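Of the protein chains in this complex, one is absent; all others appear in place.
On to chain A.
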């Protein structure tokens, strides 16, 4: 049923939004490795009449470094095509005149260079990985609990992601821990927040129903894009688990083995 639906909408498609980690490549030691066929798949979309943007919750590096890594893997990609949470958070912090206490990966710190951080009045957490120590969590907790009205921003709310040596806890887990400790609710910047998808659509100048999201995270990629009015496919790579296909609340518009198969099907149906 769903399969047929998404293929029907392919003819009216004007743009594609791709998740990156788990769709283009699997992360891990040494930067990770491309998923077979994905370098070629990106090239094929770019050669078609479809627009292409990338939406990532990657917060372990600045966009520049991150894009450079993907270029080294062979991907045809540029910084202006990539939407990531750190620049989006910076825009919000500046707009609301906030001074953040940061619990983020060292490599993404440069994104927050141009903002005052002394006497913080909010906390920003990203995927800090090994920096998620008890001490660092406690420091963030103490900043929050001292505030009259604690403000916590979370760069994404993912549960876990896949690296070459296995599944790893994502920022959402630590966001939940701080939420519970302080009895507050975090503001999520990045997927699955509809604003985040909308910024990519606005950049392409298209409507949600003219766009297709492809991701490996059922809740954040697929569910988030659907909430924004887009159709969305789940790839069976990255953090995909077979139980995703019987998830109680989120059902993808289609399931494909990998990005290469998705692009094959899209281009085939558009040419018919």
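The definition used in the following text is that a contact is a pair of C-beta atoms (placed from the backbone, for glycine too) under 8 Å apart; a residue touches a chain by one contact, two chains touch by 3 or more; residues count from 1.
Note that in this section contacts and distances are computed from a predicted model.
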Query raised in the report: Which one, "Haloacid dehalogenase-like hydrolase domain-containing protein 2", "DNA-directed RNA polymerase III subunit RPC3", "Small ribosomal subunit protein mS29" or "ATP synthase gamma chain", is the UniProt name for the chain you do not see?
Result: "Haloacid dehalogenase-like hydrolase domain-containing protein 2"
Query - Residue touching the undisplayed chain, where the options are A:159, A:236 or A:269 - result: A:159
**Report entry** Of A:12, A:71 or A:138, the one touching the omitted chain in the full complex
**Finding:** A:138
**Report entry** Residue in contact with the excluded chain [from A:43, A:69, A:168 or A:270]
**Finding:** A:168
Requested in this report: Would you indicate which residue among A:14, A:69, A:176 or A:269 is in contact with the undisplayed chain?
Outcome: A:176
Report task. Over the whole complex, note the residues of chain A touching the chain we left out. Result -> 129-134, 137-138, 141-142, 145, 159-160, 166-170, 172-174, 176-183
